[in-house]
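Just one protein chain is left out here, and the rest sit where they should.
This part shows chain A:
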């Protein structure tokens, strides 16, 4: 059972395409994994379509916008085009991620963007990271934590969204499992860790991390690893 979902607002902006690229990937991947949010997305799409196309009579402002619209000419142009043969787009996406000898099935959104996943680098201890190049200012990364691994306590200057692709991690408030989507603003301090299971997550950060606990403050250059 997925316990944590993106907000209504996230879903709405996912439907219209008005989130950052990293967040579109995050929300899209959650939706792949969550039937409840799939239904919400469907509902939002229907509502948008109703708003755009539902009125039988074109209102005045519509008519004004269409003053110079020569529909007949465009219609004739479209009909005059030679028929496009349906291309065979049965592309084979690599839908698997291989790391440390383990294989993970990727949900559709990630599988379609498999080519954007960069090299894995080992961080402290039993943590690995791979960037996902999607453009935009915020940073999208896979983070893999082996069993019994702890991220030094840290806060963020901006927002952090985390999605569990496979496995479990815990922090001070809860445990997070496959499909769970957590959105934290900059004020939250937390210490994610794994216990007897490993965990593959996808994270979007819109500002560098700050590590706040004693020893890890010394390791602050560590945070630059996340933003190479």
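Just so it is clear, a contact is a pair of C-beta atoms (placed from the backbone, for glycine too) under 8 Å apart; a residue touches a chain by one contact, two chains touch by 3 or more; residues count from 1.
By definition in this document, contacts and distances are computed from a predicted model.
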_Identity of the absent chain, which is to be given by its UniProt protein name, from "Fe-S cluster assembly ATPase SufC", "ABC transporter", "Transport permease protein" or "Sigma-70 family RNA polymerase sigma factor"_ = "Sigma-70 family RNA polymerase sigma factor"
*For the full complex, which residue in A:6, A:21 or A:192 touches the chain that was left out?*
A:21
*asked:* Out of A:7, A:36 or A:105, which residue would touch the omitted chain in the full complex?
replied: A:105
*In terms of residues, what is the contact footprint of the unshown chain on chain A?*
15-17, 21, 24-25, 28, 32-33, 42, 45-46, 48-50, 52-56, 58, 61-62, 65-66, 68-69, 71, 74-75, 77-79, 81, 83-84, 86-90, 93, 95, 102-103, 105-109, 111-113, 116, 133-136, 147, 166-168, 196-198
